[in-house]
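With one protein chain held back, the other chains of the complex are shown just where they sit.
Each chain gets a letter, A and B, in the order it is written, and its residues are counted from 1.
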């Protein structure tokens, strides 16, 4: 990409952020009334809706039933108009299926699954607009939705991506940075215990720099946690005060 | 639409030349002078040939011919519902509408396309009010409609044909359903349009053009289906539906006769053997 400078000499990125700065995160709990829990997250220009149903009886075939824990069922889909080039199908393609699987693994690790044996929790994620970091925004939205549904978890799950540009790591990369060919690391952590529940890397990165980038991503996750936690507290106090009156 | 992977399809970028030969004269004539190509009056239907009991394997069947529009229909069942989750104390009616590949000017595909699926739904919505679904709980009746040749008003002909086939199959019904369609121009209503008279979005650019198809249960005097295309004035749409209702009432004896004739035939053949 000629003429496109991803990192200026002054250390500013293409959207004006510094290397350690996240995009603006805005979120809301309880967007829908029919779902048991729902949330909406905006990370810069990436916009994601999540809805949670459950825990409820297993739907469909009983063979999926687990005797000792809850079945976490996820679906990741992208609106056909979410990308700059129109998508033909909202789900069912390989990428969405992979995302679905990753979400499932992440939330299996975070939800206290043994509390609801022989039942099912549905987590549905819908990407309305995509500008890089879809997975991170999806995880963050789904966490809020699960909290909104009142399902017990070990901790929030916060996800953040990071990359390595020039000779410094950058956090929360957008679509342009994602598609520039630089490596991408996506991490989901449980911030309090600092456990990593999901880690994925694309592209090529020198071994020496790996820990720097992962540290950057984990730091990003903790920043995300701050924002999510504040939103949840505000939401709960709002709901609480409306109950009092 | 999913592509047909079982058969050899034509090249993707070919198209039928007949789309370029629009029958402009007939269109202009019907719009300008209110005259029809085959000399019919605006409210006159084409002659109808209707026969029930033509497919021996099917439980019931019927064939209808309105000049060049030819439709046949077969009814199977009531038979067991195989899927467990679709259990219901009411019966089920399924309809499948298909244009034969050679039936239209442009070749049709073997697989159902969107238009055919839409017609299937409409057929089902139109027949359900007439059939006594409570009489075959946990079972389903399948209706298969095939258009052999399409020269306008295929849905109306299919409705008539399917209801006669259902009666022929001995499915209990409240009433038969008679179909009729009308072409609406900015000034007039033409009953039972042919293919060249019928409304097409790509050729009729002025407002006020459209068509309406109606299904009527004559002895109950209930409308079981109505569907329209195009943009039409409300008054003309109303006039069109009224005329369709009248025509359906007039056609009713033809259906009764066909059903009765099939029963007579069956009785006499039983008598011989």
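As a convention for this text, a contact is a pair of C-beta atoms (placed from the backbone, for glycine too) under 8 Å apart; a residue touches a chain by one contact, two chains touch by 3 or more.
The criterion applied here is as follows: contacts and distances are computed from a predicted model.
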Missing subunit (named according to UniProt) among the choices "Multifunctional methyltransferase subunit TRM112 homolog A-like", "NADPH:adrenodoxin oxidoreductase, mitochondrial", "Exosome component 7" or "Molecular chaperone MKKS": "Exosome component 7"
Selected residue (touches chain absent from view) among B:5, B:56, B:114 or B:268: B:114
Candidates B:81, B:139, B:245 or B:263 - the one touching the absent chain: B:245
Residue in contact with the excluded chain [from A:19, A:43 or A:77]: A:77
For chain A, residues in touch with the removed chain: 26-28, 31-35, 38, 40, 42, 45, 47, 49-51, 53, 59, 73, 75, 77, 79-84, 86, 90-91, 122, 124, 126, 128-131
Chain B residues that touch the omitted chain in the full complex: 15, 19-20, 114, 117-118, 121-122, 125-126, 128-130, 201-202, 204-210, 212, 217, 220-234, 237-238, 241-242, 245
